[in-house]
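Yeah, one chain of the complex is gone here, protein chain that is, but the others are all in their spots.
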Amino acid sequence: MVNLAFGKQTTQGLPGVIDLLFFGRLGDLAGEVDRSVSCIESRATPLAIREWLALDHQSLAKELCEPQVLVSVNKMIVKWDQPLFDGDEVAFLPPVTGG
Amino acid sequence: MVNLAFGKQTTQGLPGVIDLLFFGRLGDLAGEVDRSVSCIESRATPLAIREWLALDHQSLAKELCEPQVLVSVNKMIVKWDQPLFDGDEVAFLPPVTGG
Amino acid sequence: MTDLVCVQTDDFDLAGEYRRLRDISSRVGAVVTFCGLVRDFESSASDIDPDAPINNLTLQHYPGMTEALLADIIAQAKTRWTLYGVTVIHRIGTLAPNDQIVFVGVATEHRKQAFDAAQFLMDYLKTQATFWKKVTADGKEQWLDTKGSDNDAVAEWGKSRDD
Partner (left out) sequence: MTDLVCVQTDDFDLAGEYRRLRDISSRVGAVVTFCGLVRDFESSASDIDPDAPINNLTLQHYPGMTEALLADIIAQAKTRWTLYGVTVIHRIGTLAPNDQIVFVGVATEHRKQAFDAAQFLMDYLKTQATFWKKVTADGKEQWLDTKGSDNDAVAEWGKSRDD
């Protein structure tokens, strides 16, 4: 569990827990596939999480910026500025290679 | 075994035996799938055989005139004026419907 | 022997045919199979009520010529695609609804080759191999006609040589 502070914005609303999933090569770069983060402000988005990850995981954040990497919230593909709420499951999805 | 006389032309060369095969609906119209005919002249062709068949088997001959009906000699598709020789196998092939 | 052509009265076994194709080469990454079955209706027979249940189909062929034509169809497919193995089996005689009629299987490196080649083989088999089908239904029997859609399918292959 990691405390997640998004810049210097004031906390609005309740804090929450967000589950982050990293698939494929992203899991190797993150060092783990599944990671829970505590979110201490209400304006979290996948984009903000990516920026926060860049602080400690530069190679991961660089890969997350690749245009083919998609993000989903609760198993639906979303835009990177989708607002997040307590309990959301955010997955970072590199290009798929099944079959 | 049927004696086969093609019109009134003079016999040239040796007589021979030709095997006629009728597939699909042609076999029903011919009354049999396989039929040997003695050929008493050398200028036999599938076309001449068709004309000869018209004497006794009008509905068969009419069906043989359908443009989709193909003729083969010794299992190779040929033109209707292909010369025939002793021992040839002539097959009349309606449109195929396998698979 | 990577290709197999059979015209037979006996039924065939998909699992065994698949196993043969799968094991032909360690480079095989795709196996496509097609099985044609006797349906319980036949809408293309003009003399027979299209809703009448089929009693059976009778398949006739021209022994010797059919096998040569099927081998030639496979050879044509191999000029278009790299095929590690091909199987074509066609049954003859009298068949009942749900019976298997025809099997085509293709083993290749990549899936598009296998799909395209299997479809090509079926399209050509339908329109060029010397089989004839008689349907018995509704107290009547009738030899079937070639479908226009089958001739159209072969004409499409004539236009495209891409793979």
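Letters A, B and C name the chains as they come in the text, with residue numbers starting at 1 for each one.
Everything below uses one rule, namely that a residue touches a chain if its C-beta (ideal position, glycine included) is under 8 Å from a C-beta of that chain, and two chains touch if they have at least 3 such contacts.
On a predicted model such as this, the values are computed, not experimentally measured, just so you know.
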item	value
Interface partners of the hidden chain - shown chains only, full complex considered	A, C
Candidates C:Ala45, C:Leu59, C:Leu95 or C:Met122 - the one touching the absent chain	C:Met122
Chain C residues that touch the omitted chain in the full complex	13-15, 18, 22-23, 26-41, 97-98, 109, 111-112, 114-115, 118-119, 122, 149, 153
Positions on chain A where the hidden chain makes contact	21, 23-25, 27-28, 68, 72, 75, 91, 93-99
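The rule we apply is simple: only the chains that are shown with their structure count from here on.
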item	value
Length of the line joining the C-alpha centres of chain B and chain C, rounded to whole Å	29
Interchain centroid distance [CA atoms averaged], chain A/chain B, Å	79
Inter-centroid spacing, chain C versus chain A (mean Cα positions, whole Å)	52
Per-residue multi-chain contacts in chain A, two or more chains	none
Of all residues in chain C, the ones touching two or more other chains	none
